[in-house]
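One protein chain omitted, others in place.
== chain A ==
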Amino acid sequence: MSDVGASGGSPLLAVRSLTKLFGSFAACNGIDLDIQPGETHALLGENGAGKSTLVKMLFGVLAPTSGEILWKGEPVRIASPGAARRLGIGMVFQHFSLFEALTVAENIALSLPPGISLSRVADEAATLSRAYGLPLDPKAHVADLSVGERQRIEIVRALLQNPELIILDEPTSVLTPQEADRLFETLAKLKAEGRSVLYISHRLEEVQRICDRATVLRHGKVTGACDPRRETPASLARMMVGSDVAAVSAAGTTVKGDVLLEANHLNAAARTPFAVSLKDICLKVRAGEVLAIAGVAGNGQGELFDALSGEFPVSDARAVSIRGKAAGNLGITARRLMGAGFVPEERHGHAAVPALPLSDNLVLARNQSDRKTFLAGGILGIIRNAVVRIASRRISETMDVRKSGEDPAAGSLSGGNLQKYIVGRELDRQPAVLIVNQPTWGVDAGAASRIRQALVDLAKAGSAVLVISQDLDEIFEVATEIAVISDGRLSNAYPAQDMTREKIGLLMGGMHGSETSPEAAHAH
C-alpha cells in the first residue's frame, strides 16, 4: 500500500460519477466524492437518500453499475469486503455482525486471517482499545455487553486492520449521549493520527461538531458539499430535505384531565433468550398529555409496546388500565374497543401487510373497532369494500399520503407516506389513548414533522398519547412528560421542561428513580 505515495493534495479516496441501479431505480446517481487524508468527512442525507448504498459500494458489498472509484489516484475495483480491507478501508456497520455466544476476542479473531492465536488477538485488542479510549474486556461474552460496548468491538476489529479510511454508518443511533461523547473522542484520536473518517449520519448537531467537510445526498444525488461548521442546522436541513421543514408547535395543554392509560407494576418475562423482560413498570398518562419514553434501542421498548397493546397480554389484569378499566389480560381487540389505538415500530409485516392494498390495511387495524361501519352480513362478516375505500381516501387526504394510484399496495409507498397512513388510520378514529412506538423511525423530515404535529394535536384534543422513541429531538418536540426505559425498567416521569439531554443520558445508563439519583427525583 505504501508504495503508492500520496502525491500532495491528492485525495485518499475519490469517487467519480458512481451509479448504482436497482432495476430502473437509481439508488445512487452519478455521485462524486473526495476524501482527503486525515479529514473527518460527513455524508449527510435522509433515510433513503443513498448513503448506505454508496458506502456499501466503497466497502465492496455492492457492485456499482457504472462509475469509478480511485484509491490514492489509482482506479480500483473493490470486489469484496476483503478487498476493501486489503486496500486499507475499514467499516463499522449500523447493524453489528457479532456472535452473541462468543467472547470479544473470539469475535475479533473471526475477522482476522486464520492462524493467529487467541491470546495474541486478546492482547492486541486490549492494547488498541486502551490506546483509543475504548475500554473492552476481551474475555467478556458479547451477549452480556451493552450496545455501546458492542460497537467498540466493531471499531477495534476495524482498527486491527490498520486502515487509512474508516467508514462509520450511523454510529450514534444506538448510543446514549455519554457513549456518543466517548466515540467522538476516539474519532478525534484517529484523525490526529492522520486517518480519514467517513461519517454517515442524519444528525446535524454531531456532524457540525466533529466533521471538517460534508457531502449532502438527496434522492441518490449529491446536492451540496460544504463546511458544516459554517452552516446552520436549518441550512443543512434544507440541503438534505430540499425545502424548509415545518416546526412542530408546542405540545400539550395546561389543563390535565383524568388518567386514561396506566401501567401498575407491569411485569413480563422475556419471550426469547435475546428479549428484555419488563420489570415493575409504572406509568400514568392523563388526557391532554404526551408521555414520551426515551431509551437506547433494545432496552424493552418493543416488549413494553407488546404488553400495552395487548398483542402479548399479561396475566395480571390490573397491570394495565385503559380509561380506568383493567385491561392487562385482554387482547388487542378488546383494548381497541376500550378506545385505544396502536402504532407499532415495524411498518412492514407488523403495522401493515406490504402486499395488500391500503384499504385492506385499514381493515387490518379496525376490523372490530369499526365493525358496524366496515362489515355487513352479521356473522358472515362481509367486508364493505366501498365504505372502506372511502375511509381510506379520507385518511390519505387528511394526512397528505402521496401514493401512486387510488389504492396501491402498502409496500409500494415510501416509508414516510406509509407511516403517515398508519398513524392517520388510528387518528381517524379519534382514539382516547394512542400508543406509538418509534413514530418517525426511517421517515423523511417532512413526514416526521407532520406525524409529530398530529400526535401533539391529538393530545390537545383531550387524548392521552404515549410515544416510545429513541430520537431525543423528537421527544423534546412532542413530550409534556418524559420517562426513560433502560433494561426493562422505567424511570419516573419528569415534566419535559425540567429535562435535559444530560439527565436523560444518565437515566439511559440505568440510574433509576430516587435511590440512585436523588436530585433528579427532587426535580419532579
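Keep this in mind: a residue touches a chain if its C-beta (ideal position, glycine included) is under 8 Å from a C-beta of that chain, and two chains touch if they have at least 3 such contacts; residues count from 1.
Everything that follows uses one rule, which is that contacts and distances are computed from a predicted model.
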Chain left out of the displayed complex - its UniProt protein name, from "Simple sugar transport system permease protein", "RNA polymerase sigma factor, sigma-70 family", "Carbon-monoxide dehydrogenase small subunit" or "Cytochrome c oxidase subunit 1": "Simple sugar transport system permease protein"
Residue among A:Lys56, A:Arg336 or A:Arg450 touching the omitted chain: A:Arg336
Which of A:Gly300, A:Pro344, A:Gly416 or A:Pro439 contacts the chain that the document leaves out: A:Pro344
Sole residue of A:Ala188, A:Ala355, A:Ile390 or A:Ala461 that reaches the chain not shown, by the stated touch rule: A:Ala355
Residue ranges of chain A at the interface with the undisplayed chain: 23-25, 63-69, 75, 77-80, 309, 311, 331-333, 336, 342, 344, 346, 349-353, 355-356, 360, 363-365, 367-368, 375, 377, 380-383, 409, 412
